[in-house]
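All protein chains but one are shown at their positions in the complex.
And now, subunit A:
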Amino acid sequence: MSDDIAASRRIVQDWVVRYIAAVIDLAPEAVPLDTEFREIGVDSAEVVIMTGVMEEEFGFEIDAELPFRRATIAGLLDALQEAGLVAA
């Protein structure tokens, strides 16, 4: 993925949902967007690991502590959008 063109929120969201679904062995459509990661069954280390893979996939940099402050999929995407890393 190019560094120059921000991925759309929908693409990144789908990626995150699929990633988490694979981690917790759940169907993607069953992964909630507004539930905290730990309540979904993904611990903080796994979320940090996911952000590393996101950086590799999408070419942007994420503060490693961001998922602690914005601890839902929707919150994480909001933060990335606010930072201009994903497009609406």
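Simple rule for what comes next: a contact is a pair of C-beta atoms (placed from the backbone, for glycine too) under 8 Å apart; a residue touches a chain by one contact, two chains touch by 3 or more; residues count from 1.
By definition in this document, contacts and distances are computed from a predicted model.
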Seminar exercise, completed: By UniProt, of "Neutral metalloproteinase", "Glycosyltransferase 2-like domain-containing protein", "Sarcosine oxidase subunit alpha" or "NADH-quinone oxidoreductase subunit K", the chain left out is "Glycosyltransferase 2-like domain-containing protein"
Exercise. Among A:Val48, A:Ala71 or A:Ala87, which one is in touch with the chain left out?
Worked result: A:Val48
Problem set entry | Interface with the undisplayed chain - residues on subunit A | 19, 23, 25, 43-46, 48-53, 55-56, 62, 64-65, 68
